[in-house]
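Quick one: structure below, then a few questions.
Only one protein chain is missing; all other protein chains are in place.
Note that the chains take the letters A and B in the order they are written out, and that residue 1 is the start of every chain.
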Amino acid sequence: MSTTTPDPIETLPTAAPAMPARPIRQAPPFATAALRVFDLSLSQMLWSRRTIFLGLVVGSPVALGLMLRILDAFGFAGNIRMGGDSVNGSSVFGAMIWLLYLRFLVPVLGVFYGTSLIADEVDDKTITYLFVRPISRTAVLVGKFLAYVVTTIFVVLPSVVVLYLCVQPLGHGSLAEGFLSLLTDLGLLALGLVAYGALFAMVGAAFKRPLVAGLLFVLGWEQLAMALPGYLRKLTIAHYLQALVPHVMPAEGLGSALQSLFRDVPTPTTSLVILFAMTVIFLALAGWLVERREYVLEQ
Amino acid sequence: MTPLVVADHVSKWYGQVIGLNDVSVSIPTGITGLLGPNGAGKSTLMKLLTGQLKPSKGSITVLGEGIWGNPRLFFRLGFCPEQDAFYDRMTGLEWVSGLVRLNGYTESEAKRAATKALEIVDLIEAANKKIGGYSKGMRQRVKLAQAIVHDPELLILDEPLSGMDPIARRRTIRLVKDWAKAGKSVLVSSHILYEIEAMTSNILLINNGRILAEGDVHSIRDLIDEHPHTVHVRADNPRSLAREFLTRDDVLSLKLEQDAIIETSKPDSFYRYLTELAASGHAGTITEVTSPDDNLQAVFKFLVK
Partner (left out) sequence: MPIHDQSYRHYTGQRSPKGRAWTVIASAGVRYMLAKKAFLALLVLAWLPFVVRSVQLYLSANLPQMPIIAATPQLFRDFLEQQGVFVFFITIFTGAGLIANDMRANALQIYLAKPLDRAEYIAGKFAVLAFFLLMSTWLPAIMLVVMQIVFAGNLTFISSNFYVLPAIFVYTGIETVVLGLVMLALSSLSKSARFVGIMYAGFIFFTQALYGVVFVITRNSGFSWMSPSSNLMQIGDLIFRLPGRFQASGLVTIIALVVIVGLAAFVLERRVRGVEVVT
């Protein structure tokens, strides 16, 4: 009796025959679509090597704070002074918020993540999968923006809290005393991340080299405009953000001195309204640009 | 039948480089093979058909609607791109279900649909493994899964067999044919001729940004009548056969090797004569007649000079 070996391919399950009537599907509403893109993007962004590295960078002020606390515990920190006067931890914490978070970390995180929202997906060539779904490109952008906001808040805000716990008790400072200003700091840093992120999402959508443009804006234009008298400062995010800071601006150089000299502080309400408006406008512009732009992937 | 895709005088240029040059085609239902050498414009055409690029000139309609800026069409369209790019940290199931949720599926529906799609591409056992750990063939299959997961009417597959082993290749070719039998239409691109030939005889041949030919490969072959057809005839008495052939005006050349290799300018007439000769037995027994010419390779070689 002859036996024939069945063709292994022929024995594999086949695709389904004629499908039953397809259920009619509606595109998810804009907010739902954005949230689903957020779901897809969050773990990619949060647990990437870059975020872990940036988390370490953001942790360096905490290391500095810990060092100060240890010195204080061993009695070596009696000489902590600012401007010649002995100060408590609240002033030190305020100086760190100004110099490290507000002037550098928040804007630079905004530049990095904001300009990369779509650009990273284009470089990784995964953007195709998002753009061939029945959702608008703006929803993709907003979803990724939300993932950026959550990621950076998750990285930055806990480090601020730990820094506060390390530094606030210095010089007989009280944790309870500074608690409200800590909450204000957390709120304004989050708002800064949102506003800068929206601005640089627009820059990322508009420019071919958004990183250079972003760094020029943050490290060049904002520093210059804030140090000059007149209306130029109103064309910065820093002007409105700094109006919300509950700490005195430290004098650490010519730049700070000039900024203090020409400081013209809008009211908190004005700042909040303008920052929110900026966020919405920049995101809307970014969406408009992304809808119209062609993304040619590198071969 | 209304064509699925209509491109009307479409050109696309990137700066000074022309990607597509005045292309006008209609792609019918069923399986269509988009064939061309590397750099011919296949991927450019596919990107235009999937709304990733906008034509510099002309217009494209897919399933009756313009595709650029029309994401609703993606309910009915599935695209498997060429590039090997994924969210490597996600598992196959997470990735496919995450993408199909963007089609409006709920979480449970998405998971069910993704599981089914992964079963179809024979990736269900690796569904919970990270894509970063997949082999090339597995990555290609998970790409196919995300293209079919929402059960689209039209599938556009850009080099879908790239990187697959022979068994996976055969399986995918069979899948494509099964999808067509189930009522879907498929546009599949490749620069490998036998892959396309195994799937369909309806081709779109492109080179240097221009469409060279479209339609059934045999019809195209017939139209290339200035190119002589080669016919191999194996017979008991090839010399006697040769004497008969040489009396004909349409026989351009004749070689006697193991077979008689004849070049003719009128293949239809020649085959009629050959049939009569075989029936009469006048020139001996004819055991085999083949034509290496009547296939995609010959068409390709001739048109893509």
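Simple rule for what comes next: a residue touches a chain if its C-beta (ideal position, glycine included) is under 8 Å from a C-beta of that chain, and two chains touch if they have at least 3 such contacts.
Just so it is clear, the model here is predicted, and its values are computed rather than measured.
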Partners of the unshown chain among those that are drawn: A
Contact partner of the left-out chain, one of A:T115, A:T128, A:S181 or A:Q242: A:T115
Which residue of A:D123, A:E177, A:D264 or A:E294 touches the chain not shown here: A:D123
Omitted-chain contact residue, chosen from A:L66, A:A190 or A:L215: A:L215
For chain A, the residues touching the chain missing from this view: 50, 53, 57, 60-61, 64, 68, 79-84, 92, 95-96, 99-100, 103-105, 108, 111-112, 115-116, 119-120, 123, 209, 211-212, 215-216, 219-220, 250-253
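Definition applied: only the chains that are shown with their structure count from here on.
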CA centroid of chain A to CA centroid of chain B, Å: 46
Of all residues in chain A, those that touch chain B in their complex: 8-9, 12-19, 22, 25-28, 33, 36-37, 39-40, 43-44, 47, 124-126, 128-137, 291, 294-297, 299
Complex contact set, residues of chain B against chain A: 14, 43, 50-54, 69, 71-75, 77, 79, 81, 83, 85-87, 89-90, 98-99, 101-105, 119-120, 122, 146, 150-151, 167, 170-171, 174-175, 178-179, 181-183
